[in-house]
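Left out: one protein chain. Kept in place: all the others.
What follows is subunit A.
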């Protein structure tokens, strides 16, 4: 029955504005800034969120992502800029006037109210009829699979159950926009992973727009269709998870999202659509020419560990001899076995270190390398990313 849920009725609270169709812009953040004293927590952020999107704000603690979220919810008023929801500026509207709901970190459930009354709280404030509230609450309870727990108080629930109540409470009003502040941070790893899947499922099924704030890049990559990476109050890059990982725009993002090998150097010469970069630690590296031209001066070559191949003598793939122009000789300096993969640290003869992540595709370790073994680490120019340093 939950499949039949009407997509949203929050449009009604927004003064009759039609809810934009999926893919149309829903939220426009224009040059928003917020300072606390001399500290600029959010420093000129502009961003457009489309209806039906699952957007993640990712960044280290103190980067301003929570402040930005709190401005969307109305707990902070921006010093500058506009926040347009469905075309209407809500930057100065009070929290209770916005068709936006938030799922709080640590949930903020009302301890004196039962599960049912927690979920019904927002519906009662909206002046919904009693019978309608009962139906909606039952719907929500079924949606988050909390049947039979309606009369419990929050302190009689497990962490996972509390998380579900918080979600049901935030969804009950069918907001135009749901904000999730580190929604899974308080759960243990296994539960977190299964809940990630459920959240994505729910978001797709309800066709709602979610903005999640997280410091966990894996969580953001798993769930979001688009990620905005924040650093010191600014958006450093907005991209799909894949683009963020494979085409980071800066050295900082490359390091923040996933593991990466970085080699500092300078551009030496151009060879057709290839670039040769002389690095301090790994000699000359051949890389594909980046889409956006890089200037002269200091550059860095970034290569993800799983794209670095290892072999005993040299490139072994069929096309290897033509494409694997980058080959680095060294010895295994460190082995880190992670189950599905093993990460090797290779001390290069040229002085640097390179990390290679190798899938453990066979159960018996006939292919494994041992400490101090001589190996060749190689990778193709297309797997390298050139970054302005």
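Here, a residue touches a chain if its C-beta (ideal position, glycine included) is under 8 Å from a C-beta of that chain, and two chains touch if they have at least 3 such contacts; residues count from 1.
Assume contacts and distances are computed from a predicted model.
Chosen from "Deoxyribose-phosphate aldolase", "Phosphoribosylformylglycinamidine synthase subunit PurS", "Spermidine/putrescine ABC transporter permease" or "Formate dehydrogenase subunit alpha", the protein name that UniProt gives for the omitted chain reads "Spermidine/putrescine ABC transporter permease". The omitted chain makes contact with just one of the residues A:60, A:95 or A:159: A:95. One of A:24, A:46, A:135 or A:156 touches the chain omitted from the figure, and that residue is A:156.
Listed for subunit A, the residues touching the missing chain in the whole complex are 73-75, 94-96, 100-102, 104, 106, 108-112, 121-122, 125-126, 153, 155-156, 169, 173.
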